[in-house]
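Structure provided below as C-alpha cells; questions to follow.
One protein chain omitted, others in place.
To keep things simple, chains are lettered A, B and C as they appear, and every chain counts its residues starting from 1.
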Amino acid sequence: MEELLDQILNECRPYTKQGAVATYIPELSKQNPDDFGIYIISSDGSRFSAGDHAKHFTIQSVVKPVLLLLALMDNGVEAVRTRIGVEATGKPFDAINVSDKSLVPEHFNPMVNAGAILLCTMLKGDSYSERFARLLELIRRLADNPEIDVDEAVFRSERETGFKNRALAYLLKAHGLFKDAVEDVLECYFRACSIRVCSRDLAYIGMALANHGRKFKTEERFFPAEYARFVNAVLMICGMYDGSGEFAVRVGVPAKSGVGGGIMAVAPTRMGIGIYSPALDEKGNSIAGIQALERLSRRMYLSIF
Amino acid sequence: MEELLDQILNECRPYTKQGAVATYIPELSKQNPDDFGIYIISSDGSRFSAGDHAKHFTIQSVVKPVLLLLALMDNGVEAVRTRIGVEATGKPFDAINVSDKSLVPEHFNPMVNAGAILLCTMLKGDSYSERFARLLELIRRLADNPEIDVDEAVFRSERETGFKNRALAYLLKAHGLFKDAVEDVLECYFRACSIRVCSRDLAYIGMALANHGRKFKTEERFFPAEYARFVNAVLMICGMYDGSGEFAVRVGVPAKSGVGGGIMAVAPTRMGIGIYSPALDEKGNSIAGIQALERLSRRMYLSIF
Amino acid sequence: MEELLDQILNECRPYTKQGAVATYIPELSKQNPDDFGIYIISSDGSRFSAGDHAKHFTIQSVVKPVLLLLALMDNGVEAVRTRIGVEATGKPFDAINVSDKSLVPEHFNPMVNAGAILLCTMLKGDSYSERFARLLELIRRLADNPEIDVDEAVFRSERETGFKNRALAYLLKAHGLFKDAVEDVLECYFRACSIRVCSRDLAYIGMALANHGRKFKTEERFFPAEYARFVNAVLMICGMYDGSGEFAVRVGVPAKSGVGGGIMAVAPTRMGIGIYSPALDEKGNSIAGIQALERLSRRMYLSIF
Partner (left out) sequence: MEELLDQILNECRPYTKQGAVATYIPELSKQNPDDFGIYIISSDGSRFSAGDHAKHFTIQSVVKPVLLLLALMDNGVEAVRTRIGVEATGKPFDAINVSDKSLVPEHFNPMVNAGAILLCTMLKGDSYSERFARLLELIRRLADNPEIDVDEAVFRSERETGFKNRALAYLLKAHGLFKDAVEDVLECYFRACSIRVCSRDLAYIGMALANHGRKFKTEERFFPAEYARFVNAVLMICGMYDGSGEFAVRVGVPAKSGVGGGIMAVAPTRMGIGIYSPALDEKGNSIAGIQALERLSRRMYLSIF
C-alpha cells in the first residue's frame, strides 16, 4: 500500500508545477509549492503515508466541515438547515450579490465563506474566544492530536488583509443574519482558518466522518451518525468549490480542499485521507492533490457511485 | 417489505395535496395529482411494489440520465466532458444568459435542458429519427420492456408549446455548439421527453445504474461500469434541479425527477427505485415522491454517505 | 462648415484602423472599413456633407428609434411604456436570462433586440408584410427619399444566420409576450434591419426628431412633439449600447448606432446628423463615428447638458 502511495505521488508530482501557492494571504505565499504528502487511515486501523505527510500547513477551508459539525452538535440539523442552505451555488467560494434585496439561506451553503462565517455565529459559547476554544478542542479530539494549535503569523496575516471576508460579514450583518460584532465573529473565523495541521490530522478527521462519528477501532462516539451523513453529503455537493461536479465524476468521494494546500477526503465506512500539496489550480484546489485522489480512487475503487 | 412500502405511501400521501401537476405542457395538466406508486428492484432479484406502480406517465427529464448514458456509450467520457460540463449551476432547469459572450460547457450540465439538447446532437445516427430510435431501443433494453413507446399526444403538445426549449436550442446554435437543424434536434428531444413509462420501468433503469451496467442477476453488461459511476455522480450533483443539495442531505442517493411526476433513484450496488406521483413542488420535483424516498432511505440505510 | 467637417474626418480617420467591420452577419463583413462619411442638416435648412456621405449601408439598429416612433404613433405613449421598459440594462444589446421566471418590461428597452422585436408586434397592420411596408413608408417620408429599400442580400443573410434573435423571439413568446408566429415577426424585424440608407437619410430622420416631429423648413408635422421627446430621451439613456454613459459625457446628444456602421445623432432644435464608418469598437459602435461626433459636439457646443 505505501508502495502504491509512493507511486501515485511520483506520478502526480509533475502537476505541482502547473499550480501556484495562494498569495492573497501574504503568509501563505511562503509555502513551498513542491511539498507533497499523503496520509491514509483505514477502517481496519491500518495507517499509510508517503511524501511530506508530516509537514504542517494551515487548515483554511478544510475547517469548514468541522465548523459545520460543531454547529450541528450544538444546534441540531433543523436549526442549521434553516439558517444555512445546502445547495451548490455554482459560484466561487464567496459569491453573494450586494444588491440582493434580502439574503436568504439559498444564497449560501456551509462550504462558502459566507456560510462558514454564519456557522461561527451558531457555535455555543459565552464569548467568541470560548466558541473558538471549543472548535479547537473538537479538532484536537477528532485528530487525536492535543498539540494542534493556531499559526499566529497566518492568523495575523488573515486578520490584516481579510477585506473580502469583512465585506461578506458586514453584508450578512446588514441583512440581519447575525447580531454580534463583526470583528468578534471574524476573529473566530480567521483563527479557525489559521489552525495548523498536517496530512495525518486531516486523515484522522476524515476517518471520523467516514466512520459515521465513531472513533476508529473503538466504540467511542464523537457525534451521531446523522451528522456525518449530513457533512459528507454537503462535501459531495460543494466541497471542492466550483470544481465539485468534476470531482464527483473523477474521484467520487466527499472531500474538502483549502487554499493552504490541504485536502481532506472521506471514503464512507472505509477510510479517511489527508493530502498536502499547496500548488493550487485557478479554482483554489490543490492541483496534484486532486490528481492523487483520482488515481487512488480508481485503483482502490473508492467512488461511492 | 411491501408492507413497508404501503406504510410509506400512506404516510406520504397527504403531501400530494401540497403540490400541483405540471401545466406548462397542456397534456401534462390532465394527470391525476392523487396517483402515487412505487416499484423497487433489489440486487438480489427481489421486486416490490405498492400503489399505482403500473400507471403510465411520460418520462420527461428522467430521460436525461439515459441520454447521457447513450452519449457516453457513443462518444466516451472525454468527448462528453469536453462538450458538456458537470457542475451544478445553482439555477433552475434551463438557466442560461442570452448575453453571455460565449457559451461554454461550464454554463450547463447534462441534467439541465440546454445540456440535454446538446446530448441529442452527440448521439450516433444518420438521422435524428435514427438517433431517437437508438435511444428508445436502449430504454427498452434497460427497462426490459419492448413495449415502451412515445406518448404521441404529449409529444405533439411539447412540440407545439416548447418555445423556451426552442429559445435554448437557437441560443446553443448561435454560439456554434451544434450545426444540425434546430427543429430536427428538438424533434428528437421532445420525443425523448414524451416516452411513456411506469414506475417499474424506472426501477429497472435505476437498477442498471445501481448494478454498474450489468443486467441484474446476469453477467450481461449493458454498458461499462465507468459510465454508471459517471451518470450516478452527475445525478447526485444536479439530478434534482436546484433541490439537489437538500436531496443529498435528506435522502443521499443519486436520483432524477421529471415534471411528468416520475423519480428514478439509484442505490449503488443495492437497488433501483421508480416512483410516480405527479403533484410537484415549486422546484419541479414530485413532492410526495421525495418524502417517500426520504423515509425509505432512513429505514433501509440507503444513504451512500 | 464643410471645411470643419473635412477637418474632423481627417482627424478621425486613423481611428477606423482601430476597429473592425461586423462579421456576425456574413454580408456585413464585405463592407470597406475605410469608408467614412458625414451629413448634417441644420434647422435653418442648410445641409453640409463630407467624405463618403452618399455610400449606402444597412440601417441595422438605427432602425430601432423609427420602430419606436411608429409604435408610439400606432399605440400612444402609455401602451408602449406598459409593454416595453425604458431603463438602461447595463448589458449588451440582447441581454436576457433564459431562467428569469417571468420576463417583464423592466428586462428590456426599445434599443435592445428583445425590445425592438416586441415593437414589431405592436405595429398596426393586417399582416407582417403590411407592418413592414408601413415602417418602410415612414422611413421614406422622414428621410424624404422614396427610393429607400431593403438590401435583399443582407436580409437573406440575417434571416439565415440570426439564431440569437430567434432565441430571443422564442423566449419572449415562451413568456407570453406576444402571440404571433415567431418567423413572421422576425421576417419583419430582419427586413427592418436590412433597409439600405446613406448618411444623408439618417441626417434627415435625425432632423425630424431634432425638430420635434415637424418637417424642417415647413409646418408639416410627421408626428407629435411628445413622441420626439420620448424617442430622444430613450436614445440618450441607451442608444449607444453599453457605451451610452460614456457617449452622454463625451458627446451629450441623443444618438443611435448600428452594426452596419451608421450613427444617427439628434441635436434637439438644432440639427440632424448622419455618419457612416463601418469599423466598430468592441461594443458595436462605429469607432471613428463617435470620435467625429465628440469633436463636432465640442466645436459646435452641441451637448444638451
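Operating definition for what follows: contacts are C-beta pairs under 8 Å (C-beta built on N, C-alpha and C of every residue); 3 or more make two chains touch, one makes a residue touch a chain.
These numbers come from a predicted model, not from an experiment.
Participant: Which displayed chains make contact with the chain that has been left out?
Facilitator: For the complete complex, the undisplayed chain touches A, C.
Participant: Which residue from C:S244, C:S257 or C:S286 sits in contact with the chain not drawn here?
Facilitator: C:S244
Participant: Among C:G206, C:G252 or C:P278, which one is in touch with the chain left out?
Facilitator: The single option touching the absent chain is C:G252.
Participant: Among C:A22, C:L69, C:V86 or C:L103, exactly one should touch the missing chain; which is it?
Facilitator: Considering all chains, including the one not shown, the answer is C:V86.
Participant: Which positions on chain C touch the chain that was left off?
Facilitator: Residues in contact with the chain left out: 81, 85-91, 109, 228-230, 232-234, 236-238, 242-246, 248-249, 252, 254, 268, 303-305.
Participant: Touching the hidden chain in the full complex, which residues of chain A are there? Just list them.
Facilitator: Touch with the absent chain occurs at residues 91-92, 94-99, 101, 163-164, 166-171, 173-174, 182.
We adopt the following convention: only the chains that are shown with their structure count from here on.
Participant: Could you tell me which shape the graph of touching chains takes: line, ring, star, complete or other?
Facilitator: Per interface graph, the chains form a line.
Participant: Using mean C-alpha positions as chain centres, tell me how far chain B is from chain C in Å, no decimals.
Facilitator: 46
Participant: Which residues of chain A are in contact with two or more other chains?
Facilitator: In chain A, no residue touches two or more other chains.
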